[in-house]
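Below is a slice of the complex: some chains, not all, each in place.
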Amino acid sequence: MDTSRAPMGWNSWDCYGAAVTEKIVLQNAAYMAEHLRPLGYTYVVVDIQWSAPQARNNEYIPFTELEMDEYGRLLPAANRFPSAAGGKGFGPLAAKIHGMGLQFGIHIMRGIPRQAVHRNTKILGTDRRARDIAATDSICSWNTDMYGVDPQKEGAPAYYESLFALYAAWGVDFIKLDDICRELPRAEAELLLIADALRGCGREMVLSLSPGPALPEKAELYKQAAHMWRITDDFWDEWRLLYDMFDRAETWCIHAGNGRWPDADMLPVGPIRQVYDPAERTRFTQAEQRTMMTLWCILRSPLMIGGEMTGFDPFTLGLLTNRNILDMHRLARHSHPVWRRRAAGTEWVLWTAACAEGGTYGALFNMGEGDAQLALPLEELELRGPLSCTDLWTGRQDAVAGSLQLTVEKHGVAAFLLR
Amino acid sequence: MDTSRAPMGWNSWDCYGAAVTEKIVLQNAAYMAEHLRPLGYTYVVVDIQWSAPQARNNEYIPFTELEMDEYGRLLPAANRFPSAAGGKGFGPLAAKIHGMGLQFGIHIMRGIPRQAVHRNTKILGTDRRARDIAATDSICSWNTDMYGVDPQKEGAPAYYESLFALYAAWGVDFIKLDDICRELPRAEAELLLIADALRGCGREMVLSLSPGPALPEKAELYKQAAHMWRITDDFWDEWRLLYDMFDRAETWCIHAGNGRWPDADMLPVGPIRQVYDPAERTRFTQAEQRTMMTLWCILRSPLMIGGEMTGFDPFTLGLLTNRNILDMHRLARHSHPVWRRRAAGTEWVLWTAACAEGGTYGALFNMGEGDAQLALPLEELELRGPLSCTDLWTGRQDAVAGSLQLTVEKHGVAAFLLR
């Protein structure tokens, strides 16, 4: 696992909700292998409820039947993932993804299926059964699939070990673990149990915690147990949500680095919500998309694409593959906001970071409701001119002495590298 | 239903937990009919988990199988209630109780059995099924039998109507509805749905809400929806719990009357916890038991006996059948505390009430840790002598002019009627 940079890839949720299929996964993997892999995007992640044959869209069907083995372990629904037929699970699909030079990830919920508990299934490698380990007072508030597992119960470690043994056998590289991140401290012991089972399974996997907002007082725990943790509730293509992300980014910026990544959630770009309407595209303006991409990169958040990639237009592909911006994602160190200022109808946020190859990154975000201009003295970034300034989005290079003269679109950003 | 006085009777929980049997119920009913019915005790109530064949004591067995009909309605476990065999439910037992001149009550949990939901049973009188009405985020925090019912869902009213139709057919007179009283406002709409179904079922039943502590800000709702509501968490035979009940009684006293009763919980007297140890008796001293009985009666709380009645000694039977005290339970009006005073190592609480047949009740509780004396001026009760004073527990009558000279045992009470 590369611990120097946050994971990059694609996730099925923003476009297909609970209803993605093997065919869709493969068409996106193929696109990624061709267009995005060279820039560092490698993870292909199947999101929630792949074991539900009836799944149709982003809404969960209460108490729906799930495919499951005799040990209470969920299996891919074969009507949606044909290669899983005959109990082969995600092994064949993972192999195909690996064959494209990519990595394969799946979503799981904390806990044990309620249907396993009510049928009282066996737990592999122990004489305990599902009812012996299910937590009696721990359910997910938004999904009816699982009961939490009580870590105090005999059989609980064996259950989680049996899960990760299966995922390792399938060739899974990435686990999006749901119903846990904001559930601490209630679920803290269960998280530690899961992290231990993952570490002991013999295969390296990224551990990603959801949903947010993550709890700031648990920062050290996230950093020790996982590789990435969601700092926000589900993020969608609304300016208000993007605006609010700046507060969360400020809270979490100092915790990024060396295989530990605050996760600002998927990038809702290009065709999304296809499961409802094939005409649906992101509602973000182009300026807002650059703001999002800049913030995610300077924060060093994971970059997980949410849209149907085969439908990308040139703007979207360009947005995700701008080399200067992706260099900032790779090279930014010690990122943090400098200030946030409101005056005379404008609102500005200034971020900065050191560049690991020398120089200083800056990003000035126009949070206001109109285009605006600002003269930014180099002192605000603790620099002195003359310096060379590269505009990251355009590539334009200028010499700068006392101040940067910046014009920024409404909801947009000026991002630059000063050397 | 007699709305002038709070219900009186017996409940199986304090002695038998979740594991009472038909035989035990009948032996207590017989005792009640002989010894207590003349004084107003009439309800015989079977508490929680009568549908669980495996129930053993006061602890719930997680995810245990329950007896249930094809419509998801729980039935008495025939191994414990033999007369219920063949789908006859509680009908035969209720008939026997009625035959003794008594009334029959059962405990139910808010919601629908989880096993009904996972089997997706039919709901009587509608084409909806269990999964359609189960609330996806509402479970009891201490028992795994049920899911809450979502009142917004089509089929929800039909489900509760089907329950009360069954209970009416059995001849039930009293419903102890659990997992609801302190769960408001979350479960408020569900309570209103249940209250409507009960009112429409064609048979009059007392509706009793548990567990407490009831929420003071919901007082008017309890009064409109139910006949009694628990003002405390489970009450047991510990002085600390009895001491704390005085605060709750103060909060709720003004809400008692005319078929609306704050419920201070069962009276743990005589042989209790028999399911653990046949030698177990209440740990309250005799003085504490008189304090409890006095407070319950002046507060006009329901009087539900918790002990195995066939094992009562003369003290216990006398405690529960003292005519003066029970007259106060029947005749007290406008009850309330007058003051609570701590000084020089003593702590006193004074209560008063009007007597519906003339005169004024008073009760002076010694909350301190030793016997103590107090001269209580009649002005403290807004009275002027000379008056006649009847000591309720001893029956002794005295003339009193300026002050009552009272000696009260540690944790005990002096209760009197002044005329």
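Letters A and B name the chains as they come in the text, with residue numbers starting at 1 for each one.
To be clear about the criterion, contacts are C-beta pairs under 8 Å (C-beta built on N, C-alpha and C of every residue); 3 or more make two chains touch, one makes a residue touch a chain.
In this text, all values refer to a predicted model and were calculated from it rather than measured experimentally.
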Full complex stoichiometry in copies [only 2 chains shown in place]: 4
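Keep this in mind: only the chains that are shown with their structure count from here on.
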Rounding to the nearest 5 degrees, give the angle of the rotation that lays the CA atoms of subunit A over those of subunit B. 180
Chain-centre distance (mean CA atoms) for subunit A and subunit B, in whole Å, is 53
Residues of subunit A touching subunit B in their complex? 62-63, 114-115, 117-118, 120, 131, 134, 136-137, 139, 141-144
